[in-house]
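In what follows, a structure is listed as structure tokens, so that the remarks can point back to it.
Of the protein chains in this complex, all but one are displayed in their positions.
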Amino acid sequence: MADTTKTIEIEVLRYRPEQDKEPFFQTYTVPFEDDWSVLQGLQYIKDDLDGTLSFRWSCRMAICGSCGMMIDGKPRLACRTFLRHYHPNKLRVGPLEHFPIERDLVVVVEDFIRKLESIKPYIIPKEPRKLEQGEYLQTPAQLEQFRQFSGCINCMLCYAACPQYGLDSKFTGPGVLALMHRYNADSRDGGRGERMALGHSEEGFWGCTAVTYCSEVCPKDVDPANAINQNKMGSAIDYFLRFVAPRGAGK
Amino acid sequence: MTRSNAPLVWSLFGAGGVLAALVGPALVFVTGIAVPAGILMSHDLMSYQRMFGFAQSWAGKIIILAVIVLFLWHAALRIFHMLHDFGIHPGVASKLICFGLPFLCTVAAFYWVLPI
Partner (left out) sequence: MSAQMDKRRPYVRSMNSWWKRDPFFVRYMVMEATSVLVALYAVILLVGLLRLSQGEAAFNGWLGALESGPSILLHVLILVVFLYHLWSWFKVMPKTLPMIFVNGKKLPADTITYTGVLLAVVVNLIVLIILV
């Protein structure tokens, strides 16, 4: 058994705030099976090699959005990335880029959570309805306007892919702006006006320079770059219309 | 939240980007390669008389202004972003260079083409 077990070297960026001045790479040699994800490799390290290693995880099946990290320089979910793709080479694992490192692979997410709350990521009904009036009806075409953007699992891979967020964290960033668009584009929602003050600002859609890497790394094909950039034309039209039409004429 | 003034330059950026894609390569080939080198086209195409006549017509003026001005503003926004990307963040200096210079060039283009 021991003879046939494959091993892979995993270099993990370590940072223990109470003792390390700055992060450093620590190499672990991990025996693995072909169906092992990077997350399972990290769990092996924590359970059998070094209990001090910290990382976030929960569902192991790409839906909780907890285990986002840089794997060989790419923002990826550790649970849907497999060690066999890197073997026989070693691989490097680090915390998500553009976020401050809390500890080892754990990043500080307060800024993201605060932004997520700020855009009111829930339906603000256009017309309040009583129970006896029945459900809010929606056509398949209306559903398609936002369905894709509703797949976000808040894994923050797109933030690690967004240099504009890294350069200036005042920028609201891809995931949250995509969610803003998701609710604005919902035919049942009437909260667009409340959300668009941020949308029209430099911290909103205009902070994006269309690098588009966010859409490339999204594990749920949300396409934040499209959600953001398709708003620029409307925001620009509204910007100019303010001068010729009464407020509220443009959307 | 302060409303961004980005749409001002962004709309020119977009128009310039479309124009640069639709006619840019053909224009560069004609004015910079084919006519000067005499490949496929005669030197006459850009003779003083022809160009002067072209710039005298309103259609000619509009085409000349559209190409020069929109190309400049298209480039201006990207250079502004690029400075930011390289760590020179938006400020008075970068705005003066990226938007002040194209503004002066725009004024100059109108000033030079209108009297022709």
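The chains carry the letters A and B, assigned in the order they are written, with residues numbered from 1 in each.
In this section, a contact is a pair of C-beta atoms (placed from the backbone, for glycine too) under 8 Å apart; a residue touches a chain by one contact, two chains touch by 3 or more.
As the structure is a prediction and not an experimental result, all values here were calculated from the model.
One chain is missing from the display, and on chain B it is touched by residues 16-18, 20-33, 35-37, 40-41, 43, 45-46, 48, 51-52, 55, 64, 67-68, 71-72, 74-79, 81-82, 85, 87, 105, 108-109, 112-113, 115-116.
Contact residues of chain A toward the unshown chain are 15, 17-18, 22-23, 73-74, 97-98, 100-102, 108, 140-141, 144-145, 148, 163, 166-167, 209-213, 215-216, 223, 225-226, 229-230, 232-233.
As a working rule, only the chains that are shown with their structure count from here on.
In terms of their C-alpha centroids, the spacing between chain A and chain B amounts to 38 Å.
Listing the residues of chain B that touch chain A in their complex gives 1-8, 10-11, 81, 84-85, 87, 89. On chain A, the positions that touch chain B within their shared complex are 163, 167-168, 197-198, 200-204, 206, 209, 232, 235-236, 239-240.
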